[in-house]
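The complex is shown incomplete by one protein chain, all other protein chains being positioned as in the whole.
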Amino acid sequence: MYEKFYRSLYRIRRVEEEIARIYTTDKIKSPVHLSIGQEAVSVGVCEALGRDDIVFGTYRGHALYLAKGGDLRKMIAELYGKATGCAKGKGGSMHLIDTDVGVMGMSAVVGTTIPLAAGYAYALKLRGKNSVVASFFGDGAVDEGVFHESMNFAALKKIPIIFVCENNFYSIHSHQRARQALCNIAERARVYGMPAERIDGNDVLRIYERVMKGVQEIRSGSLGPRFFECMTYRWMEHVGPNEDFEAGYRLRSEAEPWFEKDQVKRLGDFLDPEARQMIEDEVEGEIREAFEFAEQSPFPDDVDLYTDTFKEA
Amino acid sequence: MYEKFYRSLYRIRRVEEEIARIYTTDKIKSPVHLSIGQEAVSVGVCEALGRDDIVFGTYRGHALYLAKGGDLRKMIAELYGKATGCAKGKGGSMHLIDTDVGVMGMSAVVGTTIPLAAGYAYALKLRGKNSVVASFFGDGAVDEGVFHESMNFAALKKIPIIFVCENNFYSIHSHQRARQALCNIAERARVYGMPAERIDGNDVLRIYERVMKGVQEIRSGSLGPRFFECMTYRWMEHVGPNEDFEAGYRLRSEAEPWFEKDQVKRLGDFLDPEARQMIEDEVEGEIREAFEFAEQSPFPDDVDLYTDTFKEA
Amino acid sequence: MERILTYAEAIREATEQEMARDPTVILLGIGVDDFKAIYGTTKGLIEKFGPERVFDTPLSEDAMTGVAIGAALAGLRPIHVHIRMDFVLLAMNQLVNIAAKGRYMYGGAVSVPIVVRAIIGRSWGQGAQHSQSLHSYFIHVPGLKVVAPSTPYDAKGCLIKSIRDDNPVMFIEHRMIHYQKGHVPESTYTIPFGKARVLAKGDDITLVGISYMAVECLRAQKLLTEVGISAEVIDPVSLNPFDLDAIAGSVRKTGRLLVVDTAWVTCGVSAEVVAQLTERFQDSQQIRVQRMGFKPVTCPTTKNLEDLFYPNSQKIASAAYTLVHNNRKFWTPTHVEPPEIMEFRGPF
Partner (left out) sequence: MERILTYAEAIREATEQEMARDPTVILLGIGVDDFKAIYGTTKGLIEKFGPERVFDTPLSEDAMTGVAIGAALAGLRPIHVHIRMDFVLLAMNQLVNIAAKGRYMYGGAVSVPIVVRAIIGRSWGQGAQHSQSLHSYFIHVPGLKVVAPSTPYDAKGCLIKSIRDDNPVMFIEHRMIHYQKGHVPESTYTIPFGKARVLAKGDDITLVGISYMAVECLRAQKLLTEVGISAEVIDPVSLNPFDLDAIAGSVRKTGRLLVVDTAWVTCGVSAEVVAQLTERFQDSQQIRVQRMGFKPVTCPTTKNLEDLFYPNSQKIASAAYTLVHNNRKFWTPTHVEPPEIMEFRGPF
């Protein structure tokens, strides 16, 4: 299990580091919202899910896409705006999708995928499927009316959904305290009539364990939403490849305890060095290969501008 | 005090009964949402407010308009679509307003006036005024995202506002249980960080007393929203002048306990018969006069179609 | 023997037949399951298909639109009903940012087969917030199909087509058309999108009526025959895709066009029709065009101002007369209040 977790964590971290490195070359001509420091949430949740389960995420979606098994080559190609990208170069980093493995799409408008996830879960229930949906969103999305409406609907209809609030304390540069009188997101969810808990410490194993329990309960017939507020921290700037502790809205000292909770390091330390090396080598090879794939892929044809507006009969 | 309360309750009840009676003549060519049975909420709250305080309400707003001191003649003229109406015949029953006494307007779209009330209260705080705003809405409005957003903002900014949820259990023909997994509106408000309580029994005195305490706290400097979920019951159909217990979505037996909580009767019984008679006579005269005024008033001129889109400099 | 149904009944029948045929079709919206049954258009459906496939929703237009889209992503075909189009303003983000764009921004990986039934309110003092016709909003943004049939026959066929379409379809109904009666076959059939319907043949002027205004144009056409004017009446039926060819063909013959919308004129469908026809005819033929719609103000409640606010058959006929006589002659028929407006005691 640790190997599997480590591979996923390490892979996400390294992919994003490579994105940050390559970003200065302007080959990726679109905004990137990195998850570095927050990988544990996506990995912990997705390890508790199966291939037939479904996730919906946000513009900060690289980690989720990869953790759920999204195709790495198609993701990098998408960032490069290539025709081989998971959205044919039309979506970019903020609109990743890989329906083969249940990554159902991300959105650049905060909060918009929460009701989509709820609707998907409603359909699963109606059709008697045994899958669950996980809906990822940030602490900022909690401010939006659609959060409230979606919680209410999910609790009312007892749908098979896991809500995952990645609370990294910030919406862009605004601290949660500047947007919410009480910092009690899990409680806000509970009041709609669903189990809700806060998971501290950015702890991938704990997240996995708690979510796994929720998923199993749902699968064994105890339908209805579960809510997890996962405390984590964004190491990089809101958007872009750099750190931003000099910007003034937060201090490096605030981040430091979170650097110590680095789950890549933690899980890596659990492994024996050889196994670890092997994983890392494989991942590095895969990443190299994915970037090469992206580099060598063609841009979309001009006519592609006009395709994909409607599905033809 | 009882006389004042009774006058207000009786007046609202009788005005709406007259509206219902006249409605069959088609002189009121617009939808009417009657508050018969629910008067206690508007009266209880408004008796705790002063003339400089502000209220915002809904399409079910006759009771609120009158309880806050809105001009009766202008209201009836508005329902008749006359130029002398409080909105010159352009707004009808769903858009009553009387800025002279702080009735700041009602809206036909559920939930829309909640943030307006919050914005007004923010302005009062910024300008150092001692007034408070009361925001009225139904249990249905609680489903809307804007409810959540407005609660969050009000708690965050500690603005001088009283939220009054008139919980009559129904949104049109949908019971609260069909829309919310838990029937706990006051709790939902509390979680944002504001005192919130449920007031049972449609009890005008209790509503007055509890709201008065909140208003006094705010005026004496303890700013921040207060929330009151006032349990009440609509006796008539959702819209229109009739009863609808035969329609099938609710039973008369559900209503009967609420008929017993009739506050018009209760407060009337507190009074000595002579004082009561005098009040009733005065009110009847006033109502007769208001309907006559409405009947005799002219319709707007054709050119009025084009006025009031913009305020000219 | 003609089988006569009202427009509302035609909608109900289309829904029932498609729900029976296809278990993935679901129906949701505020009040779809109550005894008023959205003007009767959803009557009996919960009894027949059960509360999982037919359900009332919380007052949450934004999220419920997202729920419909999410369910569509999972393979269902939701029909989401709004008893007033005004409330759709709460769902614009989901409709414009997700429904319209989903397929494109995910490079064709998904499709969003939802139908949004948006009903335009009118009459009996519906007023500012219960009377809006915002169809141009949905036409402006690529990715949404928009239909607004005016006859019971087209209503049924268009709704079935909309349900079967793999894309988001805005299905625009006007409250005052629900009472229209007409022939409706019992069998299921579809009306193709992008084909206008000629409701009356004529030579002197082309009247294009959007939604309920097609009915009023037909009434105007009858009035015009009294003064010797032969008007062709066209109902575009579908607004996106739009059958400009049909209108262009008619205008080529008549030389004159009056577009009547049940909406404001500015940046509306009538502007688009006039702009497209102008672009098309500028090299070949001189045509005369005019637009008619709501007056450029908020909808008032009182009846005398409301009558001024809305286009009607009298105003249409009068404007057509003037257009045909090149602004040199004027005529106004007496106005007869149509039964649907005379009898309506809304809001339900």
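When the chains are written out, they are named A, B and C in that same order, and each has its own residue count from 1.
In this text, contacts are C-beta pairs under 8 Å (C-beta built on N, C-alpha and C of every residue); 3 or more make two chains touch, one makes a residue touch a chain.
Note that the structure is a prediction, hence the values are computed from the model and not measured.
Residue in contact with the omitted chain (choice from B:K29, B:R60, B:R73 or B:K88): B:K88.
Contact with the undisplayed chain is limited, among C:L59, C:L90, C:I119 or C:L159, to C:L90.
When the omitted chain is restored, the residue from B:P31, B:G44 or B:P115 that touches it is B:P115. From the options A:K82, A:R234 or A:K261, the residue with contact to the chain not on display is A:K82.
Remark: the residues of chain C touching the chain excluded from display are 62, 86-87, 89-90, 92-93, 96-97, 100-101, 104-105, 127-129, 132, 134, 136-137, 139-143, 240, 263-264, 266-272, 274-275, 278-279, 282-283, 286-291, 296-298, 300, 327. For chain A, the list of residues touching the undisplayed chain reads 26, 29-31, 81-82, 89-95, 107-111, 140-141, 143-145, 171-174, 178-180, 239, 247-249, 299-300, 302, 304-306, 309. Contacts to the hidden chain, counted on chain B, fall at residues 54, 56, 85-91, 95, 97-99, 104-105, 107, 109, 112-127, 145-146, 149-150, 152-153, 156, 307-311, 313.
What we mean here is this: only the chains that are shown with their structure count from here on.
The most centrally placed chain, judged by C-alpha centroids, is C.
Averaged Cα coordinates give chain A a centre that lies 45 Å from the centre of chain B.
Chain C has its Cα centroid 35 Å from the Cα centroid of chain B.
Chain A and chain C have CA centres that are 41 Å apart. Multi-chain contact residues, meaning those touching two or more other chains, occur in chain B at positions 143-145, 179-180.
Shared contact sites, meaning residues of chain C that touch two or more other chains, fall at 57-58, 60, 62-63.
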